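For this view, one protein chain was removed and the others were kept in their places.
Right after this comes subunit A.
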Amino acid sequence: MSTSALINVSAIMSGRVLVGVKRVIDYAVKIRVKPDNSCVVTDGVKHSMNPFCEIAVEEAVKMKEKKLIKEVVVVSCGPQQAMETIRTALAMGADRGIHVEVTGKDYENLGPLQVSKIMAALAKKEDALLVILGKQAIDDDCNQTGQMTAALLDWPQGTFASELSMEGDKIKVVREIDGGLETVKINTPAVITADLRLNTPRYATLPNIMKAKKKKIANVKPADLGVDITSRLEVLRVDEPPQREAGVKVETVDDLLARLKEAGRI
């Protein structure tokens, strides 16, 4: 191995991964829209870590276990409850947390543009080698934050990743695309967003949950990072999707096909 390659490897081993996690309504909950159509009901509803964020945390922890990186720092933006989500990530193996406190009206208006500005500021401040995020949050379904963070940092992006491998100071990313899979090789530092099939997140064990309580969570405000979180979008109203009319049950395949023919579908 050449000298320069050795230097690169050691640079990576000392690297830090920043992982963004979001607290969302649990994926199994049936969502209800508020009667005033302002937003969905969140009070008293079960929340948990966004499933794609769990995958991002798992991947970062696995990289640390393989000694590819030195430290995993987990970040969440939101009110006090975001701390629970950070604790969950710490119990999965992250080293420390950063809670970016956003409350009230600011939190209601918090979108990918604001979060990506926060993530970009933290990536610089923490001198991160990689930022790993989920590919989308299951509440707003935006699929934007990772791409926007990469843009603000002028770093390359490896979105919808289903496989990652370090190759010197570069990273090889297998991406899930419409027709199948695509492989790209990107420079570090970089932003990665995790797809469903990147890994299977571990369950936090009780001892690890206890240990996580001792790990540090720093509290910062967007203003401390020099980030303006004014929103560019206004939600006019939130509606229930149109309900489909109840269908009919048929007894036989012949009856099914006859009705489809009648409806002109086959």
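Throughout what follows, contacts are C-beta pairs under 8 Å (C-beta built on N, C-alpha and C of every residue); 3 or more make two chains touch, one makes a residue touch a chain; residues count from 1.
Please note the rule applied: contacts and distances are computed from a predicted model.
Engineer: Can you match the unshown chain of the complex to its UniProt protein name from these: "3-methyl-2-oxobutanoate dehydrogenase (2-methylpropanoyl-transferring)", "Electron transfer flavoprotein subunit alpha", "Ribosomal RNA-processing protein 43" or "Translin-associated protein X"?
Structural biologist: Its record in UniProt gives the absent chain the protein name "Electron transfer flavoprotein subunit alpha".
Engineer: Tell me which residue among A:T183, A:T205 or A:N219 touches the hidden chain in the full complex.
Structural biologist: A:T183
Engineer: Pick out the residues on subunit A that sit against the missing chain.
Structural biologist: Where subunit A meets the chain not shown: residues 25, 27, 30-31, 40, 52, 111-113, 116, 135-136, 138-152, 155-157, 159-160, 162, 172, 175-187, 195-197, 231-239, 241, 244-254, 256-257, 259-260, 263, 265-266.
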